[in-house]
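A single protein chain has been omitted from the complex, and every remaining protein chain is retained in its original position.
Here is subunit A:
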Amino acid sequence: MDFSSLVTAMPGLVSGMMLTLKLLVLAIVGGVALGTLLALARLSHNKLLSNLAGFYVNYFRSIPLLLVITWFYFVVPFIIGWLTGTNEPIGAFYSCLVAFMMFEAAYYCEIVRAGIQSISRGQVNAAYALGMTYSQTMRLVILPQAFRKMTPLLLQQSIILFQDTSLVYAVGLMDFLNSARSAGDIVGELHQFLLFAGLVYFIISFGASTLVKRLQKRLTV
């Protein structure tokens, strides 16, 4: 097999990887933020709030990610256009980003919820007894401890997200996998490019996973 055409195609592959990473990082940040809010809502004493959040989580965990991606690409712009009366397309990148954020938030929510529940009730009482409000207690006392405990799990979930970003190919976004596929198609060497893409995904995911395991060991000691 001849891999020389890979070198020629490298700029395209690199820009594909940049898009993948940009999508990944923004989706993690948005997903964890939304997931944390959902977790707080699920743990709320307000029945309506906790039921709504529970429904959200169960709903998104019960449908395929690919469906969410296509749904946001085709349906949401239509609804927004219908609501605002304009006809501006959102674009594949932003519709995918929103889809990933909302989908992953359901998974991050469960991790954050478990993290918060692992902190003893006594810590909440101690913060309250010092005069802190609910929001201060969460921001200054509970979440910092919870996030410390759940960092390994959040990272593992993010590695899965990294692999799942390749699904954007369904709406034609040129991420790393799609760039490799299309470059391979053009030069007629699809196998080499797909093998290469597989190797890159493996190295990044496996490497990150190994690092997370090491971090986990350090945190538990």
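Keep in mind that, in the parts below, contacts are C-beta pairs under 8 Å (C-beta built on N, C-alpha and C of every residue); 3 or more make two chains touch, one makes a residue touch a chain; residues count from 1.
Here, contacts and distances are computed from a predicted model.
Chemist: Suppose you had to identify the omitted chain by its UniProt name; would it be "Electron transfer flavoprotein subunit alpha", "Amino acid ABC transporter ATP-binding protein", "Molybdopterin dehydrogenase" or "ATP phosphoribosyltransferase regulatory subunit"?
Modeler: Cross-referencing UniProt, the chain left out corresponds to "Amino acid ABC transporter ATP-binding protein".
Chemist: Consider the whole complex, including the chain that is not shown, and state which of A:37, A:52, A:132 or A:155 touches that chain.
Modeler: Answer from the full complex: A:132 touches the omitted chain.
Chemist: Where the complex has a chain not shown, which of A:15, A:44 or A:145 is the residue touching it?
Modeler: A:145
Chemist: Even though one chain is hidden, which residues of subunit A still touch it in the full complex?
Modeler: Spelled out for subunit A, the touching residues are 120, 122-123, 125-133, 136, 140-141, 144-145, 148.
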